[in-house]
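For this view, one protein chain was removed and the others were kept in their places.
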Amino acid sequence: GSEEAAPESAPGGEGKYQTLLINNTGGVYNITLNRPTKKNAITVQMYEELILALKEAGEDKSVVLATMTGSGDYYCSGNDLGNFMNITPDKIKEMAVNAGDLLQRFVSAFIDFPKPLIGLINGPAVGVSVTVLGLFDAATFHTPFSALGQSPEGCSSYVFPRLMGAAKASELLLFNKKISAAEAYNRNLITAVIPDDVFVKETQATIQAIAKLPRESMAFSKVLIRSAEKAQLHAVNKEECEVLIGRWQSQECMNAIMSFFTQKTAKL
Amino acid sequence: GSEEAAPESAPGGEGKYQTLLINNTGGVYNITLNRPTKKNAITVQMYEELILALKEAGEDKSVVLATMTGSGDYYCSGNDLGNFMNITPDKIKEMAVNAGDLLQRFVSAFIDFPKPLIGLINGPAVGVSVTVLGLFDAATFHTPFSALGQSPEGCSSYVFPRLMGAAKASELLLFNKKISAAEAYNRNLITAVIPDDVFVKETQATIQAIAKLPRESMAFSKVLIRSAEKAQLHAVNKEECEVLIGRWQSQECMNAIMSFFTQKTAKL
Partner (left out) sequence: GSEEAAPESAPGGEGKYQTLLINNTGGVYNITLNRPTKKNAITVQMYEELILALKEAGEDKSVVLATMTGSGDYYCSGNDLGNFMNITPDKIKEMAVNAGDLLQRFVSAFIDFPKPLIGLINGPAVGVSVTVLGLFDAATFHTPFSALGQSPEGCSSYVFPRLMGAAKASELLLFNKKISAAEAYNRNLITAVIPDDVFVKETQATIQAIAKLPRESMAFSKVLIRSAEKAQLHAVNKEECEVLIGRWQSQECMNAIMSFFTQKTAKL
């Protein structure tokens, strides 16, 4: 820790979050991804802000539980591929190592979160926003892993086989299969499928009911549930990020990302 | 082991069980919880008798499998909260430690049971009668954990996430969700949903068929299945009981139990 004074954020914590909306009220810490024009793709800054928000929610004694949702029609389109653009060849390794470190700290924040964490998946979910779902609750999605020439993250290589068996996990993590919300429910990735028109009303009612339950009991129960595999989850997270650091420097991955942007341009 | 002579139980084993009905016949050891006027709530005596019955069934070479059911309309309403009543403040810690030890031995009896154990869940199941279900088979239930300000037991903090994923397990263990028999089937907690009117007939047919299967093969297979995580289950059981010993001495838990009795009275 540095002993120099850190620059103060604005009073009331405003200014701390540029990419998120935070609403901490009545024991519920609401996190909203707030880049709706970019389908809430996660930039380097947003990763850092999410790590900070989860830390705050975990430490604030008034907080019973946290929720995460997206602004607009999308929940989250995953890692912002702009994070990989405009990198000169001599900087690729540095970029890959830094991105691996950031991802590992991001996923660790979910592994270590000490209170109930509820995903209010308001729209499509892609990539890392899906793979971390095994570390909390949720509602609709698809997964484009292999198509981007990458490999699983968010502890999904470990958690997904435990949710749905290795074969169904491989469909998502190796074979690029897209599944419906109903199928995601059957595969234990999410705990409820809620129609759009009642989504806010129903999820708010659930959250308010949960926020009134004995909070110590919930916290102790969550710690018990997580404790049996916390060490394993951290080891998996580290291994996944190491593999990704290699993948991100591979020709196969670069081709896949180039192809992604080319196709996108071609469609315009 | 003491070398003093133990007092003899009545001939034929009668008198050994006051809270259970035992019927050991044709290779099937039937255990019936027998406090129907109390919805088969488990008293300290009943815990001890269940431990003894499982030990007997495990050691008796004529026994192929054991079953467990409830007398009357209820399967089991869980821990008898009377176990926590009329405790003077200076005795609370002692009560909590003793209750933790008893619960740990009770759950260990299920972990270590060496033969097939089949639950004939004849009616509603609550609390600890649900959380140990992950250690055998079953048919209808709900779970009131968090509402009582307690925390998971019966290895449910470890087994439930492995049956249905952490998120769906959290619904039951943290968020007090009640689920139908059909949903319990989908979540791998039970192996069949059987209508009331054919319940006895169908379950008896199944049990008789199983009792005729090669018994050594079944015993070896059960040992193989259990062995991979027996040490882990015992560690989880110990950790859960330690957390509960703390919970039972907490203000939050006492308030929840008081509230439970007050509401019950208010309804009368």
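Note that the chains take the letters A and B in the order they are written out, and that residue 1 is the start of every chain.
Just so it is clear, contacts are C-beta pairs under 8 Å (C-beta built on N, C-alpha and C of every residue); 3 or more make two chains touch, one makes a residue touch a chain.
Only a predicted model underlies this, so the values are computations on that prediction, with no experimental measurement involved.
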Given B:L21, B:A182 or B:I225, the one touching the chain that is not displayed: B:I225
Selected residue (touches chain absent from view) among A:S151, A:T203 or A:S221: A:S151
Residues of chain A in contact with the chain not shown: 145-152, 157-158, 160-162, 164-171, 173-176, 186, 232, 236, 239-240, 243, 246-247, 250, 252-253, 256
Where the missing chain touches chain B, by residue: 116, 134-138, 159, 162-164, 186, 188-191, 210, 213-218, 220-222, 224-228
